[in-house]
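One structure coming up, written as C-alpha cells, with questions to follow.
Omission of a single protein chain aside, the complex is shown with its protein chains in their original locations.
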C-alpha cells in the first residue's frame, strides 16, 4: 500500500523572519517508511486557512495529516490534543486581521480532538530523548484555526485521515537576543519524522 | 424576580491545606444584587464530581452556575472559555484516582464553551483593577471535569443556567515557602462577586 | 533616642506611568515606632544617582537607609543581599544613558553586602503572611547602582547607617494588559513598614 502523509508548516509571522515549523518540514525526506510525504507551507491568515487548507487536503487525499506551527515560549514538542471553534487574537495575522472571540465556523462543534495517536507519539519522542508533552490548548490564533479546519473538513466529508497538530519551540537563531527556550532544528525534524512514523503505523 | 446563583469552590488537594477557591466562596454574602447565593464545597474527586454536581444543580435549579478552583502558578483571575471531555492527570485526586486520557463521558461532545459572559466579566474585573484574562484551557484535572459535567448536565437537560468556571491563583499564605504568583483573598472574593454581578445582568 | 530612617522610591521608567516603589514610600507615615521617616523620590538615571544620592544621605544623616525599586516580573518582596560594581543595560535610563559593562566607580570593591538584617526582614514579612525572599542579584540597572552608591558612600565615610535595597513587584493596575505577577500596593506598604521596624531594632 502507498500511504500519503500531508505535512504542513507555516510562513513566518510577527517579528520573526523564519518559522521553525516550515524550516523543519521543508527538510523532510519525500519518503518516510514507504509513505509519500507531501509538504505544504501555509499562510498565517485566518481567512486564507479556511479557504486553502480544505483544498490542499482534497487535492492530496492523505491518510495522515500533520500540521505543525511555531509556539514561541514553549519548551518542548507539544502534541496538541484539541482544537476549539474560536478565533481570538491580540496580534494581527499576516493579513492584518485580529478577531475577538469569533467562531471559526458558525453552528459547528465547540471542539475536535486530534485523531493522531498523540500519547503514542509523545512516548516515542521521549523514547528517542526528545522532550515532548501533550498540550491541552493550541491557543486561539491561526494554528488552532488550521487544526480545527482540518478536523472539521475531514469529519464533515468522512475522510479517513488521521489528523492533528504539533507545536514546536523556537530554534536557536531566533532566541539569540531574547531569553526564551528553544530546540535545535535537527531535533524538531527528527520529532516530526517520528510523529509521521507513529501515525502511519496500522 | 428572585435569581439563584450557585457558586462552588473546591476542598484542598495535593500538598495544600486550604483551597483559595472555597476560602473565597464561603465568605461571599448570601445575597448579591438581590440574587440568592447558594454556596457549595466540591470534592477533588473525578468520580464524586460526576455523581454529586448534577444533584447539586438539580436541587438548587440556579439561573447562574459559577464554579471556581485553584490554579497554582497562574498569575491572575482566569475566566475559562472551554471544558474538554478528558480526564488526564499525573497526580492522584483525593480518592487516589489518576486517569490517563479518559473521556469524562463516552459518546459526548469533545467540548463545551462557557455560557457565562466571559469577555464582559474579564473587562469588568480589569475595570475594577483586578488582573484577569480569558483562559483557553482549564486543564484536564478535576476542575475541567467539574466544568464539563455542569455544562453537559445543563445542556442535556435543557436547563436555562449560564454556566462556567473561574480559576484563581494561590493566596499569600500558600506561597510563603515557594516562589509562585498569588492574589489576596480579598481580591479573589471581589473578583467572584463581580463575576456574579455581570452574569446575572439580563 | 530619635532615629532617622531614609526611605527612597524611584520615579517611573520605561513604559510605566507609575513606580510602585514610590507609590508605596510616599504613603508611609512620617513616624514609625518613634523613628522619623524621611522619604525621597529618586531619578531613574545612573548619573544622577551617583551625584544626588550621597547628598541626600549627607543631608539627612539617617541611622537606616532603605532604598526601594520596582522589579517587574518578580513575584514577591525581594530583599537584596548584594550590590555589584557594574552598570549594564539594554534599555536606556530616563536620561537616555545605556551603559555596557561599566563600573559604577573605578577602583572600588566588586560588591557590597546589604547591612540591613535581611534574613530577619524576610522572616518578619513571612510571619505577617507577606511573600518574600532574599534575592542574590539586584540586576545591573539603576536600582543596583543606587544600592551600590549608598553602601559605598556610607562605607567610605564611616557612616553608621544600616543600608540596603528592597525590590517590589508590579501593582495590579500595571498588569491589567500583561500577564505578570503583582502585589497590592497595601501589601507593599506594609512590607516596607515591617522592614523599617526590623531595621531599627537594636
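Each chain carries a letter (A, B and C) given by its place in the written order, and its residues are counted from 1.
Basically, a residue touches a chain if its C-beta (ideal position, glycine included) is under 8 Å from a C-beta of that chain, and two chains touch if they have at least 3 such contacts.
None of these values were measured; they are calculated from a predicted model.
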| item | value |
| --- | --- |
| Displayed partners of the chain not shown (whole complex) | A, C |
| Residue among A:3, A:38, A:75 or A:108 touching the omitted chain | A:75 |
| Selected residue (touches chain absent from view) among C:7, C:53 or C:84 | C:84 |
| Where the unshown chain meets chain C, residue by residue | 81-82, 84-86, 88, 100-101, 109-113, 119, 134, 136-137, 139-140 |
| For chain A, residues in touch with the removed chain | 75-76, 126, 129-131, 133, 172-173, 175-176, 179-182, 184, 187 |
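To be clear about the criterion, only the chains that are shown with their structure count from here on.
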| item | value |
| --- | --- |
| Chain contact topology (line, ring, star, complete or other) | line |
| Copies chain C and chain B - interface residue numbers shared by over half, same or different | same |
| Inter-centroid spacing, chain B versus chain A (mean Cα positions, whole Å) | 31 |
| Euclidean distance of C-alpha centroids - chain A vs chain C, Å | 47 |
| Geometric centre distance via CA averages, chain C-chain B, whole Å | 39 |
| Residues of chain B touching at least two other chains | none |
